[in-house]
Structure formats: C-alpha cells, structure tokens
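All protein chains but one are shown at their positions in the complex.
Going by the order they are written in, the chains are A and B; count residues from 1 in each one.
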Amino acid sequence: MESIFFLIVAAVAVLSSILVVTCKNPINSALSLVMTFFCLATLYVTLDAPFMAVTQVMVYAGAIMVLIVFVIMLLNIRVEAVKRGSHAVFAGGAIGLFLLFQTVWFLGRGTLSGATGTMDRAQVVKVGHIELIGKALFTDFLLPFEITSILLLAAIVGAVILAKRKI
Amino acid sequence: METLILGLPVAYYIAMVAKVLVAFVFVLLTVAYATYAERKIIGHMQVRLGPMRTGWHGLLQPIADGVKLFFKEEIIPSEASKFAFLVAPLVALIPAFISFAVIPFGAPVSIGGYTVPMQIAAYYDQAGQQIFDINVGVLYILAMAGLGVYGIVLAGWSSNSKYSLLGGLRSAAQMVSYELAAGLAIVSVFMLSESLSLHKIVADQAGGIWNWYAFKQPLACVIFFICSIAEINRTPFDLPEAETELVSGFCTEYSSMKYAMFFMAEYANMVTVCAVTTTLFLGGWHGPFLPGWMWFIAKVYALIFLCMWIRATYPRYRYDQLMRLGWKVFLPLTLLNVVATGIVATLVK
C-alpha cells in the first residue's frame, strides 16, 4: 500500500520536475516546481517527518515560489524562451547521456548503503518530530543555528545595498 | 479479530469520512449564508434593508444567486493562458477547505465502543486514551494559508488584462507580507502551549474564559486576526479587487461558475480564518452548559459578524499604508511579543 503510494507520488514528482525544465512559459515552469515541492512534502510525510513536510510547503511553495511568480509577473515575461541552437542542444544532450551512463555504471559497481542513525519511527512518534529537531538545533547544531543569523543579516544588508533606490 | 487498514480498524475510516462530510457541508452552508448575512448586516448598518424579495426577508437569495451564476455564459478571454485560467478558481478554493482538516470542532464522542474526536485528521488509540493528530497542525494551517495566494496570482496573470495583473501582484505582495506577521503572532501562542498540535492548544484553554489565549496573548490575538483579514483580502485590505481603481482586480475577466468559485473561496477563507482564530485564541470548542460544537459555531459566527462589522465601518487602506502597517508595525510588534512572552514564561516557571 505504502509503496504504491510512494510510486505514484514519485512519478508525479519526476514528471513535474521534467516539466519545470521543458515548459516554455516561465509561469508554468514555476508552477510545476510548486507541484514538485508538494510531492516532496508528501514523501516527507510518509517518512515520518511532518515538520519537514509542512516547512517544505510553507517556505518553498508558500513563500519562495510566490516571490518567484511575483517577479515573473512583475517583469511580465510573455516571450517564450528562445530556442537555442541545435548544436548546443545536441552537445548538451550527448554529455548528459554520457554522464547518465557513467552514473548508472558507477552505481552498479559500488554498494549503496547508508549509515543507520539513532532515530527511528517509534522515537519520532513518541517524542515528536518538532521536539527532536528543536533538541538537535539547541545541542548538536547550536553553532550552525547561530551562524545562520549572521548569514541572514549579511543577506539583508546585501539586498538593501543592491536594490534600494537611494542609499 | 477485526480487519485493519494500515493498522487501524475500518470504523476509524468510516468516522473520518463522516467527519469530512459534516465539516464540508457546514462550511458550504456557512459560506452560502454568509453572503446573505453580509448583505443583510451591512444593509442594516447602513440603515437599509438588504435583499427582501427572494423568500421571507430574502432568505432564498443565496440560492437564487447560485442559480443565476450557474446559468451565466462562460467567457474565456481569447488571449488568456487557458490552463491557468481554468485552474485558478480551484486553486483558490481548495486551500480554504482543507485547512479545516486539523481544526477541532467539538468534544470527542463515543460511538459503538470507539472514541471519535471531533477533528478530521485525528483519531484516538483503541483504548480511547491517547489522541493522535497532526502534531504540526498550526504550521499546516499557515502552509495552507500561504497556498491560497496562488489562486489569485494565477487568475491575475492568466487573464492577460492590466487590472487582473495588478490585482494579482498586489495580492501576492500583500499576502506574503502579512503571512509573516500572522505566523510570528502565533509563535507566542505555541510558546505557551509548548505544542503545535491544535488539539493540545484547545485542551490548554479549557476550564474557564481566563484560560483563553486571547487574554494571555491579547496583542497576538489582535494582530493575528487583523493579519488574517489582510491575508484573505477582505476590507479594509481588499486592494487586490479594489473596484474603484482595478474594476474587480484579479477576477475582472471571470464570469459564471468560475467567478462563483472565487466568491466562495473568499467566504470560505473567512470561515476558516475565524475558525482558526477561535481555536487558537478563543478556547476552541470549550464553553459551559452547551455542547462543544455549539460553542464552536457560536464563536465562529461571532467572529464572522465582526469581519462584516469591520467591512461596514472602515474605508480601504492605501497601498503604501498597508505595506507600512505590515512591515513596520505588526512585524516588530509580534517580534517584541515573542521576546516578552519568552521572558515572562521563563520567569513564571
């Protein structure tokens, strides 16, 4: 049951992410990306990570993509993407295929196993996903958590510098 | 041994479907009659009668309106992006409804040996002791509110008309701005409840009116409600469809059922927002004497009345005032509120 569900969601995710790059209209690309984010969020739910899922929708689909769509609308890009020369497309396709082949070959050669962590489903259900994330942020990842504040400050200052009409 | 699906008895699924139906019908009926109530209430506030002809005191007006819209001609502008144009009303409508999945609307009831919580996406364990609901319910609501903007933005963009585009742009900017303040206002609530589960938040407010978060967090309550009104584009923040400047904003080019869907989305959003405010700040379904669901409905309707009252009272904001209010007043205030809540909560402990 769950694996069928996974296959459906994964198929939609892959399809919509293909649409992101093949759509000629930027708005349609952006919307396909939103769809991909949704599928990702759904996968997070099935992985017992509800907080991740909701954050994915809230931050990516609800905020970042809205801004992207906003900008596309503001610039009112109606011109469909210009077709590139066929040589470049061919070269890119050839390199892409080569890399795909290489990757498949490579994956077939080695093993594919992840390290098992300490968290499991029972613990997530018992303690709660948000509680676990909060605990990690305030213990193991305290420093990275604090560095983000500097990162955001630098980004805000930068945005003001680059975008404000008069500084 | 009873049959289990994904580890739960079949009865749980039957209960869930029943709850979905009840909530859906409730919201739809409320939406239909909210349109009527709004016209009546504003009418009386402006010392006129409002609809009177269709049925007793115009009671059948929503049905007449629905029938009229249903039989109107479908118009799709020839320059419109067809797919987005068709999909936009649905995208606007759906998030308004699915937010209801996590809102508890009554005390749990026992049916045939099962305890059923009055909350769609929740169930009790088989002993009826522990409740499992979405433990990120508050964030779920915020996420859905954030998605509501897509319907309007898409409508504005796909219509290929100046007014629609401007409406869509305004709405995107407005909703993104006010989402922040609304989200931060809620933070102070779950700092007190120490949980994002709406069941837990409601349970914390049981036992008397003084336990309501509206009294523990008055500032957050007011800001959240105002921001929510801004997020659903209601007067005095209805700039996306400001008729004096933008004809009808994002839905200028829409007609017939698609227009009706936007109309429904607006009112459904209002119901949702009022239900969320009730749950977060006004004690949810808790109240003396009457059963829980009645209290819940009463509180939601009171808030809906408040929305209409505001619409009848206040003029529309100017765009720059709107942005200033969101970014320079509400955002700092909510941040201060979070800090203050943290300090007080630590000291009290």
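In the analysis below, a residue touches a chain if its C-beta (ideal position, glycine included) is under 8 Å from a C-beta of that chain, and two chains touch if they have at least 3 such contacts.
Convention: contacts and distances are computed from a predicted model.
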Next on the checklist: So one subunit is absent here. Using its UniProt record, which name fits best from "HEAT repeat domain-containing protein", "FAD binding domain-containing protein", "NADH-quinone oxidoreductase subunit N" or "Pyruvate dehydrogenase E1 component beta subunit"?
Outcome noted: "NADH-quinone oxidoreductase subunit N"
Checklist entry - For the chain that does not appear here, which of the shown chains does it touch in the whole complex? => result A
Checklist entry - Given the contact definition stated above, which residue among A:18, A:71, A:94 or A:153 touches the chain not shown here? => result A:153
Checklist entry - Residues on chain A that touch the omitted chain in the whole complex? => result 106-107, 109-117, 127, 131, 134-135, 138-144, 147-148, 150-151, 153-155, 157-158, 160-162, 167
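Note that in this section only the chains that are shown with their structure count from here on.
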Next on the checklist: As a quick test, compute the distance in whole Å between the mean CA positions of chain A and chain B.
Outcome noted: 28
Next on the checklist: Under the definition above, what is the set of chain B residues touching chain A in their complex?
Outcome noted: 6, 81, 83-84, 134-136, 139-140, 142-143, 145-147, 149-150, 153-154, 156-157, 165, 168-169, 172-173, 175-176, 179, 196
Checklist entry - Taking the complex as given, what residues does chain A use to touch chain B? => result 1-2, 25, 27-28, 31, 34, 50-51, 53-55, 57-58, 61-63, 66-67, 69-70, 73-74, 76, 128-130
